[in-house]
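Just dropping this structure here.
A single protein chain has been omitted; all remaining protein chains appear in their positions.
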Amino acid sequence: MDDMNQKFTSRTWPESPEKTTLEGKNKFLGFWLFLGGETVLFASLFATYLALKDSVPSSDHYLAADMFALPLVFIMTMLLLTSSLTSVYAMYHMKNHNYQKMQTWLLLTVLLGAAFLGFEIYEFYHYVHDYNHTFTSSAFGSAFYTLVGFHGAHVVVGLGWFILLLVRNAKRGLNLYNAPKFFVASLYWHFIDVVWVFIFTVVYLMGMVG
Amino acid sequence: MSTVAQKRGFLAVLWDYLTTVDHKKIAILYLISGGFFFLVGGLEAMFIRIQLAVPDNDFVSAGLYNELLTMHGTTMIFLAAMPLLFAFMNAVVPLQIGARDVAFPFLNSLGFWLFFFGGVFLNLSWFMGGAPDAGWTSYASLSIASPGHGIDFYVLGLQISGAGTLIAGINFLVTIINMRAPGMTYMRMPLFTWSTFVASALILFAFPPLTVGLFLMLFDRMFGANFFNVSMGGNTIIWEHLFWIFGHPEVYILILPAFGIFSDIISTFSKKRLFGYAAMVFATVLIGFLGFMVWAHHMFTTGLGPTANAIFAVATMAIAVPTGVKIFNWLLTMWGGSIRFTTPMLYAVAFIPSFVAGGVTGVMLASAAADYQYHDSYFVVAHFHYVIIGGVVLGLLAGTHFYWPKMFGTMLNETLGKVTFWLFLIGFHGTFFVQHFLGLMGMPRRIWKYLPGQGLDLFNMISTIGAFFMAIAVLVLLYNIVITQVKNVRVGNDPWGDGRTLEWAIPSPPPYYNFKQLPLVRGLDPLWIEKMEGRTEMTPAEPLGDIHMPNNSFIPFVMSLGLFIAAFGAMYQIDWRESGGEEFVWSLPVLIIGMLITLGSMAVRSLKDDHGYHIHKEELMDDTDKGGKE
Amino acid sequence: MKNGLKKWRFLPLVAALAFILSGCGEPFLSTLQPAGEVAQKQFNLMMLSVAIMVLVIIVVAIVYVIAITKFRRSKLGEDFIPKQVEGSHRLEVIWTVIPIILLLILAVPTVALTFELGDTQGMEAVDEEGNREALVVDVRANLYWWEFSYPDQGIVTGQELVVPTDENVYFNVIASDVKHSFWIPAVGGKIDTNVDNMNTFYLSFDGEKAQDADNLFYGKCAELCGPSHALMDFKVKTLSPDEFDQWVASMQEAGEQEEPTFDDETVARGYEVYQEQSCIGCHAVSPTQQIGTSQGPNMTTFGERSYTAGILDNRESEEVMAENIKNWIRNSAELKPGNEMPVYNEDTLSDEDLDALTEYLMSLKVYSE
Partner (left out) sequence: MATHESTSANPKVNYEYRRRKARDEMRMQVTSFATMIFMTFIAFIVVIADFDKYYAFPVLLLLAGAQVVLQLYYFMHMSHKGHGTAALFLYSGALIAFITVLTFLTIVWW
């Protein structure tokens, strides 16, 4: 117990704080395993999307190549990629036991993530209003919004998670109890980015090609 | 939590169980609720068999029959067999690897309560307008067309309990990877631990496709999506794939732990090390791996085309090889051993031929061109009850008798145990052997009634009689349990006398911290090694020291309860929207309140630090062997 | 199965098994009494696999029985400590390799037959004039009833499939509402009728074996499709190729008839009731109707049906048939729960009208007299 709240300096801080305690080690491994499961979860969604892509009831529905807005997607990609880097910076400072810098970089990550989310919402709005492409308008619509929306929901969860961690630990500084939590949350954030790489490639880019 | 055993009031005990994070108590929770659902599923099976006893019977109506059959399959697989296996995994695996607890005690409890509330939700359908009726496979065209809320109960109930299962799976994986005692290398782990490990890995990868499938169906049924609506571009085959990508690994999730239980029992009561241990481990992993490559053998008649059918047929047959390796290794373990026919051993011995019979019909089914004949006939029903009952249920019954002393500190009556065994075995073969022929004689499965004059009457009658034998066997077992607990004769560490693995080195039931000092493991079957050197206990690997323990928590219960409540809201908002906002106005608020309860308790969990507590060295020293009375 | 070389060792066993098993079931229903090339090939494959499985079981049983009789503790004594053997490489190899060989023996014919049965090329073959050579039947499964259409002949039947013997018949199958599965156990394995797409396969009906089954095979729905899935039976009437051609001709002729005329007064009244009650709205009486456009089975040949609604046996006598029809019209909801036909009670349809209607329905014949 005492170990948990033990105060560290950047000199006494262990090299892998996320894996120093048994709790941390368990959390770390458990979370990686969870990501293995998530891989299959998203694969199932991707597979469903690919099977239903452009599958619409009649020819007056828009297809992928007719409506996807590449500039928007490009901006979103840049935002999310950058947020991945900022969270790497945060973990860099976490490992150096520099709590303040870690907070700053995480905050930046949250802002970038929120911006991504904003664009995504706008993008959906655009498809709904300009192309009548909705969740219920066709199987294609259902599959599209479900896949991209699941990713979006992961972004929301990731943001909420970061915010909760930042708020809860605002005044506490780093210790071996919360370091694994920050680390795991940032793993999650990277995984969201991994998924997005496939979304922009498979859904948008390949969708535009045909 | 006090270390001193004392008589406590019922409410105190109840509260203890509602909040416990102790894997041994969670095991008991799994055992009780899984056992209850087994009785429910069994009762449903009895209704099915009574209806089919004679031709053109009207014991139950057509709609009710479909509900019974769906709920029988769903309950047995998701709410009986899996939780019962989890009961033994929880009770035994941490002990077998010499751990004080599982990796995530809190999540362990959460996993249980999610399963429990999901199961209760599913079964409430009986009282709330009708149970699901599209088969446990719930194929999309029928389940989308099915009126009422039956399928919604199925979707939401399985979604909730599935989340619990996934959590339990991850928990076991991390436990086994990270929490092994000093010296407990991977290749020294007992087979039950190994099979738990592989089954948990299968859970990790098999449940996400089910989750996705259920989400798609949920969106279709509740929020107007069109995944399976052909006229809107949907495709029902997607459901079939997703379901079976999950469904086939699922059957190995069931059978592998049972294999593990049998491996330990056979080696224990043959007084012999498991023959070909390394091959057994390898075969277990290989079965797990191949389990993901074969799902389309359930879809041979869907029209995937001969190429796909041929590939999946051959892949499926391949699984016979590692399974055969296991069968022969069991036989060779007994060979040259000193076999004692205790009740658990009787089950193990009966399991071998029963499962082989079921397995070889599996290989027959894998022969795609011939499966065009077997598919969706009673031949398939016979196959899977042979593997499931001849494998999984016999394993569970064996495990119940074998681990009962470790879990409860009392020994089930052996005579009654043997009575149960023989009744059940006879009933089982009587029920299902003839079903092979029924299938070949042209009887489709999932039929509410058959008409006379098709030559199906006699075998159906035999089958029903067999089912009654099984029911009586189960009642004898229940009686056995009651009198055993009433008599309450306590037993020591190793009541069977032949124990080989770590769980038999500590009191029955173990103290709540399991091992006062972590044991030093020096090889496979560590207790046996010590016994052969004349000791009765394990050599400790560490000096006596403080033990860190997790705190009890009520949050898992509340978190699961929130989802349970939210599920009602999600379901009745369909009616709310259909009525144009007139009726069921409470549905949306209920959905929101439920979600808030869950999210709120998650927030509480993450905002409130919970570092657990320590049992001090001094306390442990006073506590010599008091644990048995907790 | 063309692997004669590998097969011979099993031949006696296969033959014995086939002999025993073929005693099982009814010839019109049982897969164990195959009445067509497809079913026969599947049966042979089944028997090959059973033989392999019996072999496996025998081997396991021998080791098993010896193990559990020889090594009992009650015989060996409590103090006997068995040798803690680790394993045996040689044995491991043996019980890996032999099953692989056995599986190969099964896998090769399995793959061959899977491709053979999946080959519906024959459907496309045409003669010099561009007419299709083989008979093609479109099957449409509806909640608890079946519709069969012969696109090249331009005719339709409901509930009863009529086929010529001893030639390949090709099927295109699809479902209207939910998924069903098309299965004639004695004649060959099933294929699902999906809602998404057309599936194709073929069967052939053995003329001689058909006689054992009174030229009438049972067809079943093999996919859970709702309350009356159990009762979604259909029947298959087999005719010799010549008879079949005559049948087609008379069906086509019936399709050309204009307003029918009636000698019998009751029948004439029945015809009127049929219009008044708008039975005609769901049940066409012309065989040229397009498939998939009707809400109920086509009635053109109803007087020749061996079963009413696929479940009530008409074959005993005219009276029984009349009873069945009345029973159906009055109680269809109980006879097939959840089926789509409305119930007609005394209020909506008087007893006299019902009698007339029955007479009329029984008069609907095109081929037999």
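A, B and C label the chains in the order they appear, each numbered from 1.
Following the convention adopted for this analysis, contacts are C-beta pairs under 8 Å (C-beta built on N, C-alpha and C of every residue); 3 or more make two chains touch, one makes a residue touch a chain.
Predicted model, so just to flag it, every value in this text is computed and none were measured.
The hidden chain makes contact, of the residues C:Thr120, C:Asn168 or C:Asn197, with C:Asn197.
The chain omitted from view is touched by exactly one of A:Gly37, A:Gly113, A:Gly141 or A:Gly158, namely A:Gly37. Of the listed residues B:Gln51, B:Ser109, B:Ser141 or B:Asn235, the one in contact with the hidden chain in the full complex is B:Asn235. When you scan A:Lys27, A:His61, A:Lys95 or A:His133 for touch with the missing chain, the hit is A:Lys95.
The chain not shown here touches chain A at positions 1, 3-4, 10-12, 14-16, 19-23, 29, 32-33, 35-40, 42-44, 46-48, 50-51, 70, 74, 77-78, 81-82, 84-85, 87-89, 92, 95-96, 176, 187, 190-191, 193-194, 197-198, 200-202, 205-206, 208-210.
Residues 100, 173, 177, 201, 204-205, 209, 235, 237-238, 241, 245, 292-293, 296, 304-305, 308, 547-548 of chain B touch the missing chain (whole complex, contact as defined above).
Basically, only the chains that are shown with their structure count from here on.
The distance from the centre of chain B to the centre of chain C, each centre being the mean of the chain's C-alpha atoms, comes to 37 Å. Taking each chain's centre as the average of its CA atoms, chain A and chain B sit 33 Å apart. Across the assembly, chain A contributes no residue that touches 2 or more other chains. Shared contact sites, meaning residues of chain C that touch two or more other chains, are absent. On the chain B side of its complex with chain A, the touching residues are 103-104, 166, 170-171, 173-174, 177-179, 204-205, 207-209, 211-213, 215-216, 219-220, 223-227, 229, 231-235, 238, 241-242, 245, 548, 603, 606-607, 609, 611-614. On the side of chain C, the complex with chain B involves touching residues 21, 24-26, 29-32, 39, 41-42, 45-46, 49-50, 52-53, 56-57, 60-61, 63-64, 66-68, 71-73, 76, 80-88, 91-92, 95-96, 99-100, 103, 106-107, 110-111, 113-119, 175, 177-179, 181, 183, 185-186, 188-192, 194-197, 199, 218, 220-231, 311, 313, 337-338. Residues of chain A that touch chain B in their complex: 1, 4-5, 22, 25-26, 29-30, 33-34, 36-38, 40-41, 44-45, 47-48, 51-52, 55-57, 135-143, 146, 164-165, 168, 177.
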